[in-house]
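Beneath this line is the structure, given in structure tokens, with notes to follow.
Note that one protein chain is taken out, while the other chains of the complex remain in position.
And then subunit A:
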Amino acid sequence: MGREITNTTSNQKPQSEMSYTVEQLVAVNPYNPDILPDLENYVNEQVSSQTYSLNANLCLLRLYQFEPERMSTQIVARILIKALMAMPAPDFSLCLFLIPERVQMEEQFKTLIVLSHYLETARFRQFWDEAAKSRHILEVVPGFEQAVQAYAIHVLSITYQKVPRSVLAEAINIEGLALDKFIEHHVTNSGWAIEKNQSKGQLILLPRNEFNSPELKKSSADGIPLEHITRILPILG
């Protein structure tokens, strides 16, 4: 359980000790234009150190929204790529909500919006084709491919119990020997299994979770949150 979640975030580690101060800065000054340069530097730091902070990035987009003349489209592009890497979380839309329409008309943003559209509708083949054509925009941000692969695996994991090898290959854009190694790695580390199917080739068994095996779903209705119990504590006591 929760495998796909850790996978998604594994490529973007939580903030390191160093960045703690920027997080603090945002917490104490959520509406202070003076921290704008710090936040811009922080975006670059997130790119180079493969970390991610939605809160800090939204705070920066907010400051851009208040003072459009200070906006750096290069930084905005980086924020959006990082947001794509955070899927399945809706961060990409959260960022777009704050970026003026005329800015979104720029070529590089249009490309990112198309990429997001393909990911949102699970059209991975189109996504990888388009991403290959836009390498110049994406290669600035290390870990992009792995993050999208993690998202693809997340979607497969909530949908499939057994997924045909070809479907997996297309979703993560890996084939042949590299795919064998990839699967092998997950067999060892993530509880995958391989089943031979005579007619069509390999089937990959994905670990059961409450989303692809509804019977595993813990009936949350049966549990009672502690706060509700506390209401009757004085009575019981």
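Everything that follows uses one rule, which is that contacts are C-beta pairs under 8 Å (C-beta built on N, C-alpha and C of every residue); 3 or more make two chains touch, one makes a residue touch a chain; residues count from 1.
Here is the rule we go by: contacts and distances are computed from a predicted model.
Chemist: Which one, "EF-hand domain-containing protein", "Eukaryotic translation initiation factor 3 subunit L", "NEDD8-activating enzyme E1 catalytic subunit" or "Small ribosomal subunit protein bS16m", is the UniProt name for the chain you do not see?
Modeler: "Eukaryotic translation initiation factor 3 subunit L"
Chemist: Out of A:T21, A:N41, A:Q74 or A:T121, point to the residue that touches the absent chain in the complete complex.
Modeler: Counting the whole complex, the residue in contact with the absent chain is A:T121.
Chemist: Among the options A:Q24, A:S48, A:T73 or A:S213, which residue touches the chain absent from this view?
Modeler: A:S213
Chemist: List every residue of subunit A that touches the chain not included in the displayed model.
Modeler: Subunit A touches the chain not shown through residues 2, 4-5, 9, 30-33, 54-55, 58-59, 62, 65-68, 88-90, 93-94, 96-98, 100-101, 117, 120-125, 155-156, 158-164, 167, 197, 203, 210-215, 217, 219-224, 227-229, 231-232, 235.
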